[in-house]
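Only a portion of the chains appears, each positioned as in the full assembly.
For reference, chains read A, B and C in written order, and residue numbers begin at 1 within each chain.
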Amino acid sequence: MRDVFSMGARPIALLNSLRFGPLDTPRVRYLFEEVVAGIAGYGNCVGVPTVGGEVQFDRSYDGNPLVNAMCVGLIDHSNLQKGVAAGVGNTVMYVGASTGRDGIHGATFASEELNEESQAKRPSVQVGDPFTEKRVLEACLELVELESLVGIQDMGAAGLTSSSAEMASKAGSGINMNLNLVPQRETNMTPYEMMLSESQERMLLVVKKGHESEIEEICEKWDLDVASIGEVTDDRNLTLYFDGQVVADVPVTALTDDAPVYEVESIEPVSFKENQAKDWKPASITDYNETLKDLLQRPTIASKEWVYDQYDHMVQTNTVVVPGSDAAVLRIRGTKKALAMTMDGNSRYIKLDPENGGKLAVAEAARNIVCSGAKPLALTDCLNYGSPEQPNIYWQMKESTKGMSDACRTLSTPVISGNVSLYNETSGEAIYPTPIIGMVGLVEDTAHITMQQAKQAGDLVYVLGEGSAHFGGSELQLMQDDEISGIVPKIDLDVEASRQQLVLRTIQAGVVQSAHDLAEGGLAVALTEKVMGTSLGLTVTLSKDANTLFSEAPSRYVFTVKASDADQFESLMPEARAIGHITDDAQVIVNDDYGQSYINASTEELTRIWKGAIPCLLKSKA
Amino acid sequence: MKAAVIVFPGSNCDTDMFHAVKDFTAAEVVEFVPHTANSVADYDAIFIPGGFSYGDYLRTGAIARFAPVMKSVSKEAAKGKTIVGVCNGFQILQEAGLLPGAMKRNKDLKFICRTVGLKIENHNTRFTSEYAKGDVLQVPIAHGEGNFECDDEALQKLHDNNQIVFTYVNDVNGSKSQIAGIQNEEGNVLGMMPHPERAMEAWLGSEDGRQLFTSVYRHWREMNVVTN
Amino acid sequence: MVNVHVYITLKEGVLDPQGKAVEHSLSSLGYEGVEEVSVGKWIQLKVKDGEGLETRIEAMCEQLLANPVIENYTYKVEREATV
């Protein structure tokens, strides 16, 4: 949030992406429950709705869970602020919470392999104070309106050190600071501790000389610490004073741009060729009904209601599509427009085939955006990997980033921000390579907003795209084998791009009642999700094989369309196949080509299984 | 009608409340009033919005209750002015002694954000006259501490005086008698945990909250016709 | 200055959802024979010593620290041993 409001934007939405080990140990359950409560506690208090996100569970995160957060803000272009320390003689000001010893070496901790020693180091964690954050937020949004504000930046990783050096570097200036003036909440702090503290809820400002009182006035109104702690110089040095002595004097560039570039070795792991060589085939399925039910209970597929019920996703009253659909949608007050947003990333594909998996991750995020009636605008990425010093892991990074960047080019979605977390290893075991994509799209007219749930009985059900025979990394494989291997579904980016455009055009033409993309669990799960939690059912005809029902091949969608719109829909999207219709008997029925039903279950039962899975795992004993 | 929406440090439903009053009633004036204000005497109706005033540290509403503006709110309440506290606003009114009972953490200890069924128990109030008795509304809740608690004697009094205005259709948070909203004995102060200001437009999921605001407005108008 | 410890719990008869949850967790972690768990607050503060100390502490408790509708409090004053 601080990164967003320090630009002058008001945070309007939060999303998060979580990765945990399976919920079969008390430890993981504890971590999962507490992390969700922590995210809720902070976001809810600040009053920014948490509108979406995703959760996956996999052994590889057992010792190293991941929490990636995304914040979306809204800004009037004229208020855009930059983190620059310009104007020699201008005053450097400190605003927000006072500085303690918390989080010293936090940045190095975040990118460090967890071991016994780092366990002992953990007291360096910071305790967040959302109430202060809320006040800093409101104060900053007032501050950015001031003529006299030159630059503003959050004190993030490496605290005062990186914020001051970055601000000076961007302006080609230097900064002098007197550390005795830094607001402190602990006694006897050394200059070293103050410069590296990662106490939260702090901002660094550069203000036109003589206008300090304007800043102070706003800060006092919000009851925040404020202090003038230094000034901008022209010597391009960061010079620190403490007790009247110079305690540091270094060229700014030494801390920012001149950092050495690290060349590391990249080696393709042997497992990659092995996986490409053996194409995994699912064991033959005898009871499709049971397989569907089993899939719906997989924690990665199951309803995440347990999680998002704890997040205030409605505050600010802009949330048109609440959690539970492909993407969240927020209207923009006073306009016809809305924003769609989502977070995605399937690390199993990336583990088996990083380049293709990187493409899949970006494409899936974009599909979610398109399904909600929006045009993808841009994305942010969170790159989570093991140690880049391992040539195999560096190879994963290189290949998956290449895949993502190809997809971004083909789909015309610039990467406008992101972050990186490395050394995600426990006792030498790295997590799956886990880049997470956060994407935002624009809905031109709120009338285009589309959800995944079917609307009414009688609507026709259409599918766009074919399944494939590759099941590497699929939920079905994991369920049958408890491990992943083989060839993952391949993506053709040109097909992906043209289908996305087609889907969006068709939605904008007003002939789509609901749209949903196919992901984990394939067509069978996607179809079920269309009626989950409603009083509707569906009857469709599909050939009875795993490729049709459970393939996770990309670039595929299910739609429901009013019977009266069917002709127009089919002329816009001739490739889509009608497979059945929505019913009002609340039964999910799949017939084979001879009219024999081989999946037949009540919506109510499927919903109960799907919603109950995570709460049930959390209550279960070790 | 002149309406005030009180803003404490940490309030975060203030803007939503403001829009609900401004866009859905014919109030001539709707204004934000800071916690530092000394008087709300100029207003006919006072809305205390949800959020986390003072971070809800120590107890929800415990610190906000001492904000300067609350002295005046109490005074105006005693004079019979309309006061509506939603969510954190309800908790503040309890801490201030303007409404009975206290809130504990939800029975399963989790924050709950969800649209729930809300039953009108008393439609003979200035807050609910535009609803019918027994109406079931769909209104979002969003709280971690909405588990209404009071002793048996106080509960009996609430029942006897028809002070229970809203109840939850299902037991969502452990509240005694499934209480979701109550008024004071005099019937001019309302506290409710659910957020009517979030249920104002169909595209937000529900517009069942509207009549709360129109009821308050109607009451004011009727009183004014009489007194003028 | 004296150290004051204030202890706050829910009144008897008021159901304590937090206590219940802790009790449940302890038992599912395998700790047997744990009962009647209650979770309260322990507030420590330094207060100027002198006349009316107890009255002042009680006032603070009643006004702010505890909510008399559902909570009880007790307190303890600790004077540092004078050297």
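Here is the rule we go by: contacts are C-beta pairs under 8 Å (C-beta built on N, C-alpha and C of every residue); 3 or more make two chains touch, one makes a residue touch a chain.
The model shown is predicted, which means the values in this text are computed figures rather than measured ones.
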Overall composition (this structure file), stated as a label formula: A x1, B x1, C x2
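We take it that only the chains that are shown with their structure count from here on.
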Chain pair with the higher count of C-beta pairs in contact (B-C, A-B): A-B
Distance from subunit C to subunit A - Cα centre to Cα centre, in angstrom: 41
Inter-chain centre distance, subunit A versus subunit B - centres from mean C-alpha coordinates, in Å: 35
Averaged-CA centre spacing for the pair subunit C and subunit B, given as whole angstrom: 30
Residues of subunit C engaged with two or more neighbouring chains: none
Complex contact set, residues of subunit B against subunit A: 9-10, 12-13, 15-16, 19, 51-52, 54-57, 110-114, 140, 142, 144, 195, 197-198, 200, 203-205
Subunit C-touching residues of subunit B, taken from the complex the two chains share: 58-59, 62-63, 66, 94-95, 100-102, 104-109, 147, 149-151, 174
In the complex, subunit A residues that touch subunit B: 37, 40-41, 44-47, 129-132, 134-135, 222-223, 308-317, 319-320, 322, 331, 446
